[in-house]
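Shown here: the complex without one of its protein chains, the others still in place.
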Amino acid sequence: MTTSAMLILDILMVLSLLSLAAAALATSDARRSVILFMAFGLVLALAWARLQAPDVALAEAAIGAGLSGALLLAAVREQPRPALPDDTKTVHHRDHSSPKLLLEWTVTLLCIVVAGVLAWALAQAFDRAPQDTLAQAVNENLATSGVSNPVTAVLLNFRAYDTLLELAVLLTAVLGIFALGPARPGYRAAGPVFGGLVHWLVPVLILTAAYLLWVGAHAPGGAFQAGATLAAAGVVLRLAGQRTVGLPQGRTLYLVVAAGVGMFLVVGLSLLLLGRPFLGYPPAWAGGLILLIETAAMLAIAATLVLAFLGGRPQPPRTNVTGGKPLATLISTLSPRSRQGLSGADAPGAEPHKHFSEDNSQC
Amino acid sequence: MPELLAVSALALILSLFLGLLRVVRGPGAGDRMLAMQLIGTTGVGLLLLLSLLLDQTALIDVALILALLAAVAAAAFTGQELETGDD
Partner (left out) sequence: MIEIMSSLLIVSGLGFYLAGSIGLLRLPDLYSRLHALTKADNLGLGLLTGGLALYTQDLLIALKLVLIWLAVLAASAASAHLIAQHARRRETQS
């Protein structure tokens, strides 16, 4: 009974995924396809959960659904709005010029090739004997890694180089974002309902991020998921009309963004100086070092994702910062009265950011 | 009891699938936003069931993230951009 129910569950899940993907690709309205893509990401998170991969499910829910959806929506908005309302069917004129057609066919062919390679790799993985798999090797060495979550052990210890390079890729992305110029124009200040949501959502997101960072040592979680959750807090603040969305200003921002790669290098080089291999943690200190690197990585990832949402270099606040309690100034930002003057959103610029970066450095 | 959990999970994915029919076919853009709500609440229920069924307590954390991020997605969809580059 249970297994047949699970089988039907799997089939329905696959059908949902396929139909969402097909619908997202088939529509010619960019906004429609972005929203369907977000829905696809959420259902994909459910699929990862069903496959008993909680770390990936966490990452997919945080990044794939929430954050990349927000990014894509903001990007789609920059297209000029079509004159017709949404309800009328837009006639999609296919561009039949030969370079475009050639490009389409090339991309389609490449996708098919990649899908074929992935399918072949999956088939190979099924044939492997259990003792050859990565999982076996990881489980044998888990005791010396400093953490008890095998995914974190692989990411931060056994394959730490890969994570270092991934963070370097994120840093390069930030350089690209800075090269785009100033950030996109912001959003209108939040009304009472949205403001009420932001009031509790942002602290809860920050707290959840800290929790995910901490729990990543012995349960699914870790720096990437925590960074994405923290970035979601920044995105929500931005959507509510906050200008400096908790990002530090000027040089501190550069420091935070480079912190992921930087901490890896600091730890690795210090270990080199002590006579150990680069990033070869001594087993006694491994847990502490991993937590240190993960904290820096979380801040870097969060800053990178928020910068990506901003779409450029964050602008400094125009007016002077007045003193005052952070919460009071945050409340005044989000109340309807502040909609009269945009400069009202500038005032709490420094306070929440201090709050923000202080909160996280205590992790 | 595990059979009930499994059948409940099946019922939830069925209701999700039914809802997706509306989301995919729905005429307006707001209908597609309903997808966020639908998958948000149904997905959370499904994740909680799966966490007890598959004995993975981490899935409860996934449910929490899903709930919070679905709200962020709805906010992202409905945020009104400032027209001028006044920022």
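Here the chain labels run A and B in written order, and each chain numbers its own residues starting at 1.
Note that in this section a contact is a pair of C-beta atoms (placed from the backbone, for glycine too) under 8 Å apart; a residue touches a chain by one contact, two chains touch by 3 or more.
Note that the structure is predicted; figures quoted are calculated from it, not measured.
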Those residues of chain A which, in the complete complex, touch the missing chain: 85-86, 191, 193-194, 196-197, 200-201, 204
Absent chain, residues of chain B that touch it: 1, 4-5, 8, 11-12, 14-16, 18-19, 21-22, 28-31, 33-34, 36-38, 40-42, 44-45, 48-49, 52, 57, 60, 63-64, 67-68, 70-71, 74-75, 77-78
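Keep in mind that, in the parts below, only the chains that are shown with their structure count from here on.
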Parts of chain B lying in touch with chain A, wherever the complex brings them together: 2-3, 6-7, 9-10, 13-14, 16-17, 20, 23-24, 27-29, 32-33, 35-36, 39-40, 43, 46-47, 50-51, 54, 56-59, 61-62, 64-66, 68-73, 75-77, 79-87
Residues of chain A that touch chain B when the two form their complex: 1-2, 5-6, 8-9, 12-13, 15-16, 19-20, 23, 31-32, 35-36, 38-39, 42-43, 45-46, 49-50, 52, 54-55, 57-58, 61-62, 65-67, 69-70, 73-74, 77, 86-87, 182-188, 194, 197, 201, 204-205, 208, 212, 215, 219-221, 225, 229, 232, 235-236, 239-240, 243, 315, 342
